[in-house]
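What follows is part of the complex, with its chains left where they were.
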């Protein structure tokens, strides 16, 4: 079992989800996030005080997958999230030892 | 023979607008106190009162409440149906204008002013049944409530020939009985019929937007000057002292509530300050034209302090009066109505022509206190009984309460198909439904995988 984590541009969320569904993935956890990186932020002004905000809004996806799906889904996610512009984000994979479905207590593949 | 007084009319029209604003003010006062998942339903429960009560008022409400107001020997229990649809009221554009009593104010202006009272009274009830009410059931309840309860009671109390006013010589200048005790009784009945919220006492239910509570309190306060000082129906010395008393009592009630809170919890809270203000406004409503500014200090301080304790009743007795309509409006209304019996001052009482007397502390003896109690008791008894029957009837037929699942999910979503706030973080996750009116011309399936940067293209031929 693996965990694919993706940090992408917010407005791409719907497309990534659509793409995943067409590959039979129906579960996904989403979190609001913000990122620092090459993509530059902006400056704001309030009564003579200028502030720079480097943080750029992103969304973070957590996706539990079976080992044999990792490569394909890694590909699906990064393709769907791609705009080709700086700030598209990252996708990474971490090992998972157990997964439990809270409702039933099922483990492993059955839990997804 | 009275002629049009433009000054008094200007004040009554301005006051009408002020009182109309109180209902949205109430909606925000209540709306800020509920959880984010039911704020819209709270706004809607108030907003719909404006809509339906206005229609009922024009069709028959005004006539039932004030249709015979200019007739000293008119029926003291109920007005008339003669002015249904306000069809025979002369504006004075041609011929002689119909004016209200000796005020020189057109009947239509008074009708506007009194309408706003009929709107906010049932709206007050909504606070008791927050988070769990079926919108349609509520709307029906409101229609029934004003017809069976508010319209007649308003006649009893506000019409010059109404029995509580003329016969029992009760002093209730702007509605301690007709508005607050009345609404408080209706709220108690509703809360009992509809039952407790899921998780009442167990789950935390903290206000989702305290600044909205404050905004609502501010709009209420602002509008209440129209409510009380406007009730003089003249721009006069009486209206002026009423204005001052309203301000004074509201302020001392804030102090009273904050003091009680400090004693109980060690803190001065914002919700407490806002609640104290409302408690004071409620209490001074009947008394504003009976006491002096010094008297007003006490008519505010006492209810402010007491109501802060009164809101604990629901925990002790276990009825879920969600936003404390009973603790603030019923208790505050009763206190304000009774304190008149103690603090009514001769100079102000002189403004009454119904035989009212000064209060106990001002040498008027016990009589007025008894009269006030009688008035309060009659309105509470009538209102609570009829409200209970009405609420029960609606609950058993159309239904007054949503399913438990809908309640846990949130009534904004389940009753109104809306979400109050969207800060944008995840709005990328919504998408247009197939049922969408736009679908015909723009299949989401296709578009939803288009990149914004190509949007214009995607829309070349919509």
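The letters A and B name the chains in turn, as written, and every chain counts its residues from 1.
Here is the rule we go by: a contact is a pair of C-beta atoms (placed from the backbone, for glycine too) under 8 Å apart; a residue touches a chain by one contact, two chains touch by 3 or more.
All figures in this text were calculated on a predicted structure; none of them were measured in a lab.
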Assembly formula [one copy per chain kind displayed, counts for the whole file]: A x3, B x3
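Just so it is clear, only the chains that are shown with their structure count from here on.
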Centre-of-Cα separation between chain B and chain A, whole angstrom: 49
Residues of chain A that touch chain B when the two form their complex: 10-15, 17-19, 30, 32, 57, 59, 83
Chain A partner contacts - residues on chain B that touch it in the complex: 424-431, 448-449, 451-453
